[in-house]
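Handing you this structure, nothing more for now.
Note that one protein chain of the assembly has been removed; the remaining protein chains are unaltered in position.
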Amino acid sequence: MSREILKIVSLNKAFGRVQAAADINLSLQEGVLTSIIGPNGAGKSTLINILSGSIPPDSGRIYFLGTDITRLPVHRRVKLGLCRSFQLVNIFPELTVFENILLPALAAADRTRHLLRAIRRETAVRAQVAQLLERIGLQHAADTVASALSHGDQRVLEVGVALAAKPKLLFLDEPTAGMNPVERVRVLENIRELSHSKQTTFVLVEHDMDIVFSLSDRVIVLHHGEVIGDGTTDAVKNDPRVREVYLGQEVPA
Amino acid sequence: MNLESLVHVCLAGLSTGMFIWLVASGLTLIFGVLGVLNFAHGSFYMLGAYCAFTALKLMGGNFWLGLLVGPLVVCAVGFVIERFFLRHVYGLELPYQLLLTFAFVLLFDNLVKIIWGAGSIGSPSVPGLSGSVNILGRFFPVYNLFIIVVGPLVALGLWALIEKTWYGRIIRAASTEREMAAAIGVRVPALFTGVFVFGTWLGAVGGALAVPYIGLLTPGMGEAIIIEAFVVAVIGGLGSLKGAFLGALVIGLLSSFGTRFLPAFDMFLTFILMAAVLLWRPQGFFGKAV
Partner (left out) sequence: MKRYAPILFAGIALAALVLIGLIGGRFLIYLTSRVMILSIFAMGYNILFGRTGLLSFGHAAFYAGGAYGLGLFMLHVLPHPLLGIVVGVACAALLAVVIGFFCVRHTEIYFAMLTLAFGMMVFSLIWNLRDITGGDDGLVGIIRTPIALGPLSIPIIKPQSYYFLILALLLLSVFLIYRIRHSPFGLVLAGIRENEKRVAFAGVSLKNYRLGAFVLSGAFAGLAGALGTLLESSTSPFSAHWSHSAEPILVTLIGGLQTFAGPMVGSAVFIVLREVIERFTHNWMLWFSIILLVIIMGFRGGIVGILSGRRK
């Protein structure tokens, strides 16, 4: 049994009358690739926003590797090892691809406080960045300004920036949206590999059921801010409540 | 401190406050609708004062005619600024907007020196409102009482305009939901120009009314008042007219009591209040949440 990486205790969040998170209790295990699915407006984005620190919950507690992080600001959570990527491209548009990755990598290595040290001298971190770029297939574009990349490449870079923070737990919000098939395969391969090597535990928010069912060890289904299904892919596929929510939508059996 | 001096300090505070309010109202309106913090608003105030003065001279010394004509001239200036300059920087980052309006401050300060000379000009008194009245044994200028009355009247007029008229509804819609207003057929650019010109007019009227109040016209008179107007607008909550009105009262009273009791720290108090509001309640007394 692997250890518990994230524990969510009776989490609630309402926006006016809309209950975006209704008494959510979850425990995520290290190394278990988990997907969160649900119809539009099910509360997936809200949940990620709460867990990564962008929105405070109304009530409830969040524990990351045993530490209570409910009230910690975003950057402290990232320092502990909890990071996320974004659904919309959210990179540094005027920095080069290399610098985009370098910034979080330097932060992860605790080297951003150096005022007068030339960034060229940070050879160890630079080597890691080069390695990561190769891994995600952007090494040829290292010196390109990020805004000049194609949309698909920007999406890949988005995932790369999140990975560069060396998170122990990483939320990926629709990581492959807007990618072409080649990029998609590459990114999914990366996720699979990193997940197997247990460096990073992934939580995916996805619409594409093919990806969800081919990749995930565990699937959590949200509906109206409530967890209505939770288990292995097969268990969830055959859950009557889940089928009911997705009625009329295609569920690959 | 006896009752008489308390009353007089309060009256002085009220007239100062109402006076700042006249300037801050236009500034706040423009910020509320256009989202631009307009440094040049102080210049409109200055131009209003000078134009009213010249109009008064040209038209036989009638103060009220000057008050009517002067600010209208300044409106034309406001129109040019919005239509040909500001409109092109709405999409840019905040500093460009601020610096653009700041450039106009320098421009108008210099233009006033060229047209009216670098020295101060004494102002004529207003027939019927000159002199002082005896209040509890001390004399208080009639004109300052007039300002104390005009301030709330302007506030009332603005309130009626914004809350009770069709124009007001559109202005409110455009300031909160710009896209929505455009979608229902409001010509937002034209509305922005209109609001800017109206705000300009308010500032210029403030300047025209200032002529007898401060007694002197000096180039650069706009720079002192704009900072006070900023303070008031911030304390009330940027963009809130109600807040600006109350903020002006608070600052007017604070500065008159400050001058009376802590003359060395009167300016300091004003700015410490401004900083405190920004830190603890950045949306001000009545502003929208940040």
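A and B are the chain letters, set down in written order, and residue numbers restart from 1 in every chain.
The definition used in the following text is that contacts are C-beta pairs under 8 Å (C-beta built on N, C-alpha and C of every residue); 3 or more make two chains touch, one makes a residue touch a chain.
No experiment lies behind these values; they were computed from the predicted model shown.
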Listed residues A:83, A:222 or A:245, member touching the removed chain: A:83
Absent-chain contact - pick from A:43, A:104, A:178 or A:225: A:104
Missing-partner contacts on chain B, residue numbers: 37, 85, 88-89, 92-96, 98-100, 102-104, 106-107, 109-111, 113-114, 223, 227, 230-231, 234, 238, 264-265, 267-268, 271-272, 274-275, 278-279, 282, 290
Hidden partner chain, residues of chain A it touches: 52, 73-76, 78-79, 83-84, 90-95, 99, 102-104, 106-108, 111-120, 122, 161-162, 164-165
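Definition applied: only the chains that are shown with their structure count from here on.
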Cα-centroid distance, chain A relative to chain B, in whole angstrom: 50
